[in-house]
Each structure stands twice: as C-alpha cells, then as structure tokens.
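Removed: one protein chain of the complex. Kept in place: all other protein chains.
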Amino acid sequence: MEENLPPRIDEDGEPATTRRVVSEGAEKWLRRPIPCLDHGYVYLVDYLGNDRSIAQAARVSYGKGTKKVSEDPGLIRRLYRDVHTGPFEMVEFKFHAKMPIFVARQWIRHRTANVNEYSGRYSVMSDDFYIPDPGTLRKQSKSNKQGRDEELSPEQKQFVLDLLLSEYDQQRKDYGRLLKIDLAKELARIHLSVANYTEWYWKIDLHNLMHFLRLRLAPDAQYEIRVFAEAMARIVKDAVPVAFGAFEDYRSNAMSLSRMEIEFVRDHEHAWPMPKDLAFAILRERLGNKTETDGAVAKLQRLGLVTA
Amino acid sequence: MEENLPPRIDEDGEPATTRRVVSEGAEKWLRRPIPCLDHGYVYLVDYLGNDRSIAQAARVSYGKGTKKVSEDPGLIRRLYRDVHTGPFEMVEFKFHAKMPIFVARQWIRHRTANVNEYSGRYSVMSDDFYIPDPGTLRKQSKSNKQGRDEELSPEQKQFVLDLLLSEYDQQRKDYGRLLKIDLAKELARIHLSVANYTEWYWKIDLHNLMHFLRLRLAPDAQYEIRVFAEAMARIVKDAVPVAFGAFEDYRSNAMSLSRMEIEFVRDHEHAWPMPKDLAFAILRERLGNKTETDGAVAKLQRLGLVTA
Amino acid sequence: MEENLPPRIDEDGEPATTRRVVSEGAEKWLRRPIPCLDHGYVYLVDYLGNDRSIAQAARVSYGKGTKKVSEDPGLIRRLYRDVHTGPFEMVEFKFHAKMPIFVARQWIRHRTANVNEYSGRYSVMSDDFYIPDPGTLRKQSKSNKQGRDEELSPEQKQFVLDLLLSEYDQQRKDYGRLLKIDLAKELARIHLSVANYTEWYWKIDLHNLMHFLRLRLAPDAQYEIRVFAEAMARIVKDAVPVAFGAFEDYRSNAMSLSRMEIEFVRDHEHAWPMPKDLAFAILRERLGNKTETDGAVAKLQRLGLVTA
Partner (left out) sequence: MEENLPPRIDEDGEPATTRRVVSEGAEKWLRRPIPCLDHGYVYLVDYLGNDRSIAQAARVSYGKGTKKVSEDPGLIRRLYRDVHTGPFEMVEFKFHAKMPIFVARQWIRHRTANVNEYSGRYSVMSDDFYIPDPGTLRKQSKSNKQGRDEELSPEQKQFVLDLLLSEYDQQRKDYGRLLKIDLAKELARIHLSVANYTEWYWKIDLHNLMHFLRLRLAPDAQYEIRVFAEAMARIVKDAVPVAFGAFEDYRSNAMSLSRMEIEFVRDHEHAWPMPKDLAFAILRERLGNKTETDGAVAKLQRLGLVTA
C-alpha cells in the first residue's frame, strides 16, 4: 500500500504544546492513513474537542453544576438519547480522503460539511482508477433495486476485470493524447470515468458526521462508500469513545417501530413468539404492502417476538 | 380575536391563474390566521408544491417509471420510511407569525429556515405582552427540570397575573417615556421583557418543518411554542395529507428502541407481559440509570409487553 | 432539439386557480425547457413569490408602513445595496436540469439548495455524452491555470471529436455488456465518463441563486456550467425583474476596490488618466505581485482612470 500514501503525510509531524483540550484517541490517528479500496485512503488531518467538550457545552445550558469528569459519560448518553444534538456539534473533525469520483458524488450529498476538492481544471487528474476486488463483483439484486446479490461466476468476473482494465487503459492513453495537444485541462478530462480517483479535505462536526455514518455504514449503502465510512468510524470511536458508544446504542443499533408496528404488538400481547407465517399474514393485511411487511417481520424477529 | 389579525391580511386576495401545481388543502389556509396564545397568530403566506411534487421529485431519481397519481401515496410513505428525505425538501411553506420573544428565541434555534423579523431598532415595539391563561400556570416539575407540574392555587395564580400585569404596565409606560425624550429606539426597548410580542416571516421546506414539528409538538416542548407548532401542523396536514400521515405513522407516533431495550426483549421472549416491577428491576440492573429505566419501562408498557 | 425534451414535460399543464401571489414572468417559463449544450436543458418546475414578496418580507421588519406597489422597486434596490439579504431568501425556484456529470459536480458545490438526482444505482444511465461544440475546443490558458485560450487547429479539433466519439461509443458498448451479464447497476456504470449526462431537480432561494449566478456567470467559470447559469438567469430576470436588475447593478456589474487600490487613487488625485505603464509600475511596487497588479490596472482602465 506504499504508493497509496498521500504526498504531504510527513510534514507537521513534530509534537507541539497546546492549552487546548486533547483527545488521546484522536492524536494517535493524526496523519495515519487507513487504506480504502485499491488506491484510496482516509486520514485525520486535525480535530477540535473530545468527549469532555460535549459535556462542557451541555453544561453551559444548565449553568454552574455538576462538573466531575466521572459524570460526563452519563450526561453524554442522556443528551444523545434525548436528541439534544447541539453539544455534539461542538466537536469537529478534518479528514483528507482519496476516493473514486462515484464515491465522492455520494459523499458530497451530505451538505453540512466543508470541502476542498482536487481540481481537474487546474491540475492533471490522477492515474488511478478503481478496480473492484473480485469478491465484490455481484449481480443486480432483485429485491433491492439499488443493491447487489450473489457473486458472478469466475468467468464473468474475469470478463468484468478485463473490460475495466482495458477501459481505464484507453482512458489514460486518451487523456495523455489530449493533454499533449494542449487541450485545456478542463476539457481534456471529460472522457475520464467516475472510477477515476479524486481527493479532498473534508471537515465536519460530530453530530453531522454521525448522521453521515448512520447512512453510509448501513447495509444498503454502496459497498465502496461504506469502506470509507468504516474507516472514519474507527477513528471517531477512538477520538470520542463515549459519544460513539451512545451513537451505537441509541442510533446505529437501535430500531424504530412505526405506529402500526406498535399497535400490532400491543394487540397481540399474549401471543409471543408468534409463528412467522401468521405474523406475516396479519401484518400484510394491516399494512397492505409487501416491502413494509417484510421489514416489520424482520424487526419482530430481531426482537424474538416472531419465530425465525 | 379581531384585534389579533395582522395588518396586511386583506391584500393580494384575488384569485389568479397559475400553471403551477396547486394544493387545495393549502389554498384554503392562505392568509387565514390561526390565533395562538393571547395576542399571537400564525398564517400561511405562500407555499410551493403538494404531495404529488414529492413523488415527482423522487421519480427523477428512478428515471422514467410509474407515474400514476394512485401510486403516489405508497411511494411517499416508502420514501419517508426509508429516510429518503430529499423529496420532502421539494415542498416549501412560508408563514407569518406573531409570538412572544421567548417563543421566538426557541423557534429560531432551527437554523434551516429563512427569517425576516420585526426590528425594534427601526420600529416601535408592539404594545402586546403575553399573559398566560390561568390554566397553564403550574409549578416547577420535579422530575423534568425544564417542565411544569401541578397547577398553582387560585391565590397563587392571581398573584402571578397581577404581578405580570403590573410589570407589563410599567414596561409599557417606561418605553413611552424613553421614546418621548427621543432615546434611540434600539436602546429604548432594552428593558422590555421577553413576553413582548414580535413577528416574522418564516420560510422552510417540508422536511425541516417536520423536524421542527417533531421537536415542538413533543410533550417536553414548552407549552407556548407547542401552540404554534400545533397550528402549523393543522395547515401542513391539509396541505400535504399523505406526507403528514407518513410523518405521524413513522415519526411522531413511532418509537425507537435502543440496543439494550432490543436485547432485553429478545432475552425474555416467553415472559410477556412481564410484571412492571420485575421489568424495572432487570432493566435498572442492566441500564444502571433510573431515568433511562423509566423510559424503557414506559415504552414496553406502550407495547403491552410490561404490565401497567 | 426535439429529443432533448424531458419525459414528463407535458403533464400538469392545465392552468389552475390560486390565491398565491403570481409572477407573470415566471409563469411563462414553467415547463418550458431551454436547451443547454448538446443534450442538456433546464426548465422551471415551480416557483414561490415575486418581486412584491421581497418588499413585503422587508416590510415585516419595518412594521406597518409604506405599502404602495410603486414603492417596491426603490425598496428592493435599497435592500440589495445594503446587503439585507433576508428578503431575497423569501422567493424560491425549482428547476429540472439535465447536464454532464462534470457540470453537476461543480454545480453541487453550492450547498444551500435541495437536490434530487437521477440514481445510477437504481436506473440505467443515459445514453447521452457531451460532445463539445468545435468552437469551444481551445488550448490550455497560460495566464489562467483553470481556463481556455486560443482555438485548436481544425485538425486538432477533428482529432478531439473523433477521440471522444470513439471513447463514448466504447463506454456505451461496455455498459451494455456489463448490464447483460447482470452486474449490479451500481458497479456497471463506474467506467462511464463524467461527460455522461445526469439530471436533477434543484430547488433554491433567490438569494442563494444569485450567489450561484454571480460565480457561474463569471468569465472564469467553466463554459459548460456557464451555459446553464445563463439559461437560469434568463428565467430569473423575467420572474423577478426588479431584484435581478439590482443584482446586475450592485453585484454582477459592480467592482470591488481593495484598500490598496483605494489608497492608490486617493494618493494620485490629479493624475487622471494615468498612463498604463506608470500605473502598472507604481502599483507593482505597492502590491508586490503581478497578478494582483494586472487586476488593479484592469479595474482602473474600466474606470477610465488609466489609459487603455
């Protein structure tokens, strides 16, 4: 993964003295890239605040009061549970990431962040193009119109990889030809694919980052962006362990029951666990919709209220 | 409530022809104020879009496809369920509201909106000050540090009302005195209380409005802002009935179970309904925290899994 | 340009009655696409408000006051001049646009807007790829690292066009091959270029739209996004003519003089017009920087204070 490292990783490395609050967990991730996909990475450039900052910000609302560090975790978890999101905005992270353009396009849909992206108008685009790992080459999912299902056959995989290599090779060559006749860079790159790598600085507060992580760590997120979300989650977990624990317990591993699902449970109070087929039939009748019924049954199974 | 009406309510009243989509439910609320508290109101100034707009926006993502109006409700509900919030941002509402300053201060914490507020630097502040209805004069809640509990005694209520009337009377008189010696308006108003009424235009998209409503319709919102949230909810419910129904079923009447609560249900699968004391004891042990345990028990009671 | 029309342009065409304010200038642009580049377009889907809405919103700040329609233009222009941007946020536009992905990538950097984009995970990507008009095929600018300069030779142009046609043809064919073996759509599209067309709904308030237009109508914006900005500017100019006139007079055709430029003019008060070489020499000495000096001289020439 040597060639994967960003060019300016080695600078600013000297420890310095500060009177700011420090997160030991964040410090150890500074300028330490986590490789993502075949040519990408993400690393922490800078951060502001730690778990204690969240508690301190909350205490401004409450006036002078409990201040012991030992009381921070309980307070932070309560804030998260009660959807008091303000204090979580008081921590900030700045990342440097390199990723395929199609990943960047999904990523930037999260608007509450600051971005500085590499410019193909100004600079020559990267030579790197994304080749999926063979294990991730899968068929279109039938149940989920934006997902993947079973793996391709070995022959099909080889076909895809050969095709991509050939495409990228042609694109690279053509880019060189267009630059050679001095076509403006902003035009010379338009035939390059969304598998081409770009990079950016991305700065975001913890509240909005957790919202990003919830969506992009989810199983229905595209695999290629999930890899970056997982890398950032590792860093955030070390940087603000209490806040991240609250996020896991009350958000990413939580479950939302709809009004109809709540009523279904209440209406059948002695019937647990209910056979799956029966639950499906009743819910299908009530919800009138197969997708929603499947989702409801899956939740009730996770709760042990419906048989597997 | 006559004196409660805003000054420019009567203009622009003539029906006109448009090629835009129309919401019949919204049309009937245009420039029709709903009185709120003793001197306040909220009314719909303008709107953009309707339920169909939400479905149409979503279909841009899906390309050419299902287009029958009869398929809109199912699509809108699915979007809401799957947290595809984008299409709900494609509908917009503009309100004119008049409210006490302390309500405005809570309201404006919702940042994703456009605001034009009355200016006490430029214009003379309103004569109106908020006097609570006697039925809402309640003691400080012990369990909820930011809530109210049982009613004051009749004598205490009279004491409060007299005190407020006297305060407001003094503030009004002093404001007149300061204006009379021609003190700059921006200074002459600083002794006026946060019960003084202000007004503004407030424009927001449906997604962010539903987020506002979820927080401000909740029982722990201060009563005085809840009154305005309820008024706007009536308008929104008529303007986009399908989207509002989804909001009610999947959000405001939904329930979120934490990882620990899910595990508790799964670990006790044959025990339902469980006696409340037992559930409390087990959960208290697991959660280590009384407030969280109370909340968990209340949820399980609502589900009929724990006895009342 | 027939094939250029969006699929759902014909629906919702019946005029309806509304009690909302109407902009006649906006009405005539509803669902009337303006072709942009070879396969793109932009059209107005919906709007909220008109010039009068801006004045009305401002008057909320001022309390009861001047209300004659004839006074609106003066008020709107003063608001713009004084950077009171709030009232301009009270007008909203919703567009449907189809554009190459590289244009969409620049466009989406404007974060204060609502977006619903076509999804290549869910749907088959468009067959359309952007081929520049030969007149726009130009060399890399030497002075502006992100711009274009003189035209390519006819032979070079032919070379570029042939290369692009061949590239796109290959990409289209390969996309078909990958879909045929049923590779998940979200992977089958990664070799497609940023010249491939996408489309979206884009909703934005007038203040932020004018900010977008200022940046994207500027000569240093990439030509391909400028085409879309110009199309939207035509629509906005008709929809809110007074506000757009203020934008032109006080923003897009205005000039900002730096502290140093102001001091230069003040220090040489009797010397106008100054010969260009002399002005350059003095400013170069003061500013210490060729790019900034060139810019300063150009501004002073536009003012007639320096000879051409």
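Every chain is named by a letter (A, B and C) in the order it is written, and numbering of its residues begins at 1.
The working rule: a residue touches a chain if its C-beta (ideal position, glycine included) is under 8 Å from a C-beta of that chain, and two chains touch if they have at least 3 such contacts.
The shown structure was predicted, so the numbers you read here are calculated from the model rather than taken from an experiment.
Enquirer: Hey, which of B:A58, B:L79, B:A97 or B:L192 is the one touching the hidden chain?
Expert: Of the listed residues, the one touching the omitted chain is B:L192.
Enquirer: If the hidden chain were put back, which of A:D46, A:E230 or A:D294 would touch it?
Expert: Reading the full complex, the residue touching the unseen chain is A:D46.
Enquirer: In the full complex, which residues of chain C touch the absent chain?
Expert: Those residues of chain C that touch the unshown chain are 74, 77-78, 81, 83, 215, 248-250, 253-260, 262, 265-267, 269-270, 272-273, 289, 291-292, 295, 302-305.
Enquirer: Could I get the residues of chain A that touch the absent chain, sorted low to high?
Expert: That gives, for chain A, the contact residues 7-8, 11-22, 27, 30-31, 46-49, 53, 56-64, 67, 86-87, 89-90, 92, 94, 96, 114-119, 122-124, 199-201, 203, 205.
Enquirer: To test your reading of the contact rule: which positions on chain B touch the chain that is missing from view?
Expert: Interface with the chain not displayed, on the chain B side: 100-102, 105, 108-109, 111-112, 115, 119-122, 130, 132, 136-141, 145-149, 152, 156, 159-160, 163-164, 167-168, 170-171, 174, 177-178, 181-187, 189-195, 222.
Keep in mind that, in the parts below, only the chains that are shown with their structure count from here on.
Enquirer: Mind checking chain B against chain C and telling me if their interface is mostly the same residue numbers on each side, over half, or mostly different?
Expert: Same: most residue numbers at the chain B-chain C interface appear in both copies.
Enquirer: Measuring from the mean C-alpha position of chain B to the mean C-alpha position of chain C, what distance in angstrom results?
Expert: Chain centroid spacing, chain B to chain C, equals 36 Å.
Enquirer: What positions in chain C touch 2 or more of the other chains?
Expert: 115, 119, 122
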